[in-house]
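Before I ask anything, let me first share the structure, which is written out below as structure tokens.
Note that this complex is displayed minus one protein chain, with the remaining chains in position.
The block that comes next holds chain A.
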Amino acid sequence: MELKRVVVTGLGALTPIGNTVSEYWNGLINGVSGAAPITHFDAEKFKTRFACEVKNFDPTQFMDRKDVRKLDPFVHYALASTEEAVRDAGLDFEKLDTNRIGVIWGSGIGGLKTFLDEVSNFAKGDGTPRYNPFFIPKMILDICPGHISMRYGLHGLNFSTVSACASSTHALIDSLNYIRTGYADIIISGGSEAIINEAGIGGFNAMHALSTRNDDPATASRPFDNDRDGFVAGEGSGTIILESLEHAKARGAKIYAELIGGGMSADAHHITASHPEGLGARLAMTNAIKDAKISNENIDYINVHGTSTPVGDISESKAILDHFGEHAYDLNISSTKSMTGHLLGAAGAVESIASILAIRNGIVPPTINHFTDDPNLDSKLNFTFNKPQNKTVNYALSNTFGFGGHNASVIFTKYEE
């Protein structure tokens, strides 16, 4: 069976450093940090009191007041970035076969705030259950692609992928496979997350996963720096419209890039720690390159998972060295989490957007907040520290790894006839 080619025809982003794709990109190439003291709740007693929150976001610009109340923030964010992407792609659903347009959406957790609010409310009472009837349909994460389908009247395949911080990359890979095998013409894919609340920050704090650099939030996310002390929680949403090349051409769509491969693997090692030698990460990259039918030397840029945790950054750099050998020194590596924080289930989507725009604009966004080299990292690797670099990027690889040992990588390339 001949596989169809799959291209990117629309982008939408709502991030801690910009509420549209162009604001996001400007933030990335200007090295803007999205970290600041937490405003979503009173974090005074928490070990970490800062995060990368989405700023100046008004959900009523995207839905009516009644829906704002009935939807969790992770769905508000998704509807906002999806509106931008649908407009960007010029999709007129009245003229398209909506039975062949689907939604595959990732989130690590889903409606954590809704769960927290409802259970807290119950715990404060006398034991009489007084759960809001919208509790469950507001919380479950698959409600998000459900809402996207209802908003636009899309009857094609519709579900969520869950693999913690790899969730939206798995969504992209599933979308790639369903389009290239002919099951759908267009899939609205991506992911969203909204866990900056008492449960999310408290839970990650308890694992010692978060940076506690409360005196200087803007430099707290410092992947590959010697003094990194954990990740910075982020939130937001990224939407990527994927479409078969023939369908995109037939409707005269703008084409950003081509999605040519995805690779997946499992560490089978530990619930939260990555494999010390990066075995799973390496296998995901190997599988992606094999799937894309290219060679290692083609890769110009890796948007790494690089969360700024002491262990994870080392194992990922080992995986890159092991997989790419000498070519590891020729390519650019950067962790845009140094600016956005870690968007967890939405990371794959927003970082894929960064990779697509790096290809399109010929600029590699930097890894900001580099102060001191880590002697455990190979200093010949080019982490694109502190400043963006102009570079022709023909092939970009984006890595994401999730708790549970889930690894997923995707490869985008410049579109050529």
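Please note the rule applied: contacts are C-beta pairs under 8 Å (C-beta built on N, C-alpha and C of every residue); 3 or more make two chains touch, one makes a residue touch a chain; residues count from 1.
Just so we're on the same page, contacts and distances are computed from a predicted model.
**Q** Select, from "Amino acid ABC transporter ATP-binding protein", "Acyl carrier protein", "Aspartyl/glutamyl-tRNA(Asn/Gln) amidotransferase subunit C" or "Phosphate transport system permease protein PstA", the UniProt-recorded name of the complex's unshown chain.
**A** The record for the missing subunit names the protein "Acyl carrier protein".
**Q** One chain isn't shown here. Among A:Glu44, A:Asp64 or A:Asp126, which residue touches it?
**A** With A:Glu44, A:Asp64 or A:Asp126 as choices, the missing chain is touched by A:Asp64.
**Q** Pick out which of A:Phe57, A:Phe93 or A:Phe134 touches the chain that's been left out of the picture.
**A** A:Phe134
**Q** If you put the missing chain back, which residues of chain A would it touch?
**A** Spelled out for chain A, the touching residues are 64-67, 69, 130, 132-134, 137.
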